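One structure is given here, and the rest of the page talks about it.
The complex is shown incomplete by one protein chain, all other protein chains being positioned as in the whole.
Order as written gives the chain letters A, B and C; numbering starts at 1 within each chain.
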Amino acid sequence: MQGYVAWWILAAVLVGTELASGTFYLLVYGLAAAAAGSRYPARILLMRRLCGGKKRGAWIGAQACAALSDAVRRGRPQTETVVTAAGDGVARTRNFRVRIGTPVGAVLKAAGARENVRLVAVGSSLAGRTVTDLSLPVTAATRGVLALTELPARRVFPCVRCGRCARACPQGILPWLALRELESGAPDPLRLFHVESCVGCAACDAVCPSGIGLVAAVRRAAARKEAGFPDETA
Amino acid sequence: MRHPENRLFLRRLGIIFRNGALFRNPVLVGALGLYPVAAAGFGLRNAAALCILFTLTALPVQLLLCLLGLVLPRWARPAAVLAAAAVFYLPAARAAEGLLPGSVGALGMAAYLTACNSVLYARACRYAPEHILPAAAADALGYSAGFAGVLLLVSAARQLWLKGGPWGGPAGDGAGLPFAGFLLLGFLAALLQGINLRRSERYAGGGK
Amino acid sequence: MFAQMMLTALLAVTAENLLFAGGAGLSGALRAARNPGSVGWTSCFVAFFSLCAALAGIRMEPYLAPRPDAWLVRPAALLAAAAAAYLLLAVPLRLFAPRFFRRHAREIGPAAANTAVLAVPCAQRLFGFGAAQAAGYAAGTGAAFWFASAVLARALRACRNPDAPAPFAGLPAALIYIGILSMAFAGFTGAKVF
Partner (left out) sequence: MRLHSAPPPFVRTEATAGSMLGATAAALCALLVPPIVRYGARPLAMAGASVLTCLLCEALVSLARSRRPALAGASFAVTGLSVALLLPLNAPLWLPCAAAAFAVLAAGEPFGGFGRAPFTPAAAGIAFAALCWPEQTFTYFDPAQPYALPPLADCAFHAARSPAALLRDGLKPDILPLDLLWGTAPGPLGGTAALVLGACALALFLCRAARPETTLCFLLAAAALAALFPRIACSPLTSVKYELLSGSLLFCAVFLAPDPAVSPYTAAGRCLYGAFAGAAAMAFRRYGAFEQGAPFALLLADAVSPLISSAVCRLKGWEGKPYEAS
């Protein structure tokens, strides 16, 4: 009995880490499983498709599901994870089943990393983080390693009002509106539409032709909105 | 007069004058009295007539409001300013006509509108009644000088532009239109704002 | 008559837009734009005082026109009329609606002395408007004032963006904005304002 409790705790931890990162998800819905589709951010769109926007479901990623199954059926802890090595810094985009704790550098080496790699990122290509030390280990939550030979150019233009950020946002936020209000110097909290529901997927950042850091702007706007009117706080 | 208190007093008056004339210029910083500069300031003769008209109306109105300051309730001040401008406009227009014959008639609507414009109104309503007479006089002279300076600068530039510039290029017909006045005012205001920013930086640096 | 009024109002708002083409009253509009909450009432006051000024102009003209020194007396008479109009509005408001008056005292005064208001009688004399047309023109001036303030309120926000050079940020850029906008209105009127 105690063993089962431990596995359930492990499963919960895995689900939690899945929530924080990863690209492919299966939504356990009764006994059914569904494919997430290719549009980013997959899990939020999947949730919306299956739950109709109501917050009644939860999701478990494919890997977490497999690990959970292994844990419950065979009583085996998760010691391995599948990592995708991608980017123009590796010879070919490949998936590797590696032991948890393997250095990131070893994964890259196996994928045929080029000499002129200048940036290595762990996690999603939109919301991951860079690593400068290749001896860092792969964790159970690591899904992808990205190696790039060129730094992402970040030439920032002012907003060109294309509206792509609003179309990309899975939460229906209008990042341009938040940015415009912030840039006006005196943002009106009531004009910061829906910013508090940002999930930080960075889809707006990726599609912005002006290279504006919209996620940061939306987060600042959310903080501003939470603080309310200056008169209220004063 | 050599008493240190007097010197300090005079210095303060000088600062009031200087602020009105330059650093807190009513047109370039306060965005007041835009109409005469934009619409009528396209020739030096026009500008000179407007300056005389403005100074000779503004000074007595300001002094009168300063004297009435404590007697007059706050809500009645606008009416007093308008009525005083109506009275003092008559000698001012006569004087301008005497100095530059035919100029006031040529100004047309601008003469009407200079008699009581927003510079005069704002200063006479808000500043004069709450300050002593010498300060009010220094302020009136200061903003009159500021207004006149901007008006003359803009007018000189536009007159030159109308004639095709100093190098005798093609005449720019548009310089007589208000938009040229606004554009020149914008650039002058930017210059002044730049100077003011530089000054405040220097003061901030000196205070440390 | 109503059609005449509306047509003249439209004339005041569009082609003869005193505010942008001529620049009259822009100081007031800029002031109102800085405080967007007051725009509506200020426009109403401007319309009221424009009406008063226009009617005063119509009334005074028969006495002023034959005088040889009409060029001298007309502005003074007009200013006196503006003072009277201010009292006409301020005294009853102060007596019967003191709270309203206290809240809007800062807008009524500048509206009475606004150059757009004082320019209305000139326009009325120039075009030979009757009373109905003058009323339409006054309403149009109020609407134009509201429109100008609404445009300028947003222009001021645009002029204070993070990329603008510091010496231009704020008022100088707004003045250039007004200059370019008055170029557009000059496209209607050509090389003349009236």
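Just so we're on the same page, a contact is a pair of C-beta atoms (placed from the backbone, for glycine too) under 8 Å apart; a residue touches a chain by one contact, two chains touch by 3 or more.
Note that the coordinates shown come from a computational prediction; the quantities given were computed from them, not determined experimentally.
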Please identify which of the visible chains the hidden chain touches across the whole complex.
A, B, C
With the full complex in mind, choose from C:63, C:100 or C:188 the residue touching the hidden chain.
C:188
If the hidden chain were put back, which residues of chain C would touch it?
15, 150-151, 154-155, 157-159, 161-165, 168, 172-173, 176-177, 179-181, 183-191
Note that chain B touches the absent chain at residues 169-170, 172-175, 177, 179, 183, 186, 190
Residues from chain A at the interface with the omitted partner, ascending:
87, 113, 115-121, 124-132, 134, 146, 148, 151-155, 157-164, 174, 176-177, 180, 189-191, 193-194, 196-197, 202, 205-211, 213, 225-226, 228
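Going forward, only the chains that are shown with their structure count from here on.
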Please categorise the chain-chain contact pattern as a line, ring, star, complete graph or other.
line
Most heavily contacting pair of chains is B-C
Chain occupying the most central position, where position means C-alpha average:
C
Counting only Cα atoms for the centres, state how far chain B is from chain C in Å.
20
Gap in Å, rounded to a whole number, between the CA centres of chain C and chain A:
56
Measuring centre to centre with CA averages, how many angstrom lie between chain A and chain B?
61
Two-or-more-chain contact residues of chain B, please, as numbers and ranges.
none
Residues of chain A touching chain C in their complex?
158, 183-185
Going by the contact rule at the top, pick out the chain C residues touching chain B in the complex.
21-28, 30-31, 71-80, 82-84, 86-87, 90, 94, 101, 105, 108-110, 112-115, 118-119, 122, 165-180, 182-183, 186, 191, 193-194
Inside the complex, what are the residues of chain B that reach chain C?
28-29, 31-35, 38-39, 74-83, 85-87, 89-90, 93-94, 97, 104-105, 108-109, 111-113, 115-118, 121-122, 125, 173-174, 176-183, 185-187, 189-191, 193-194, 197
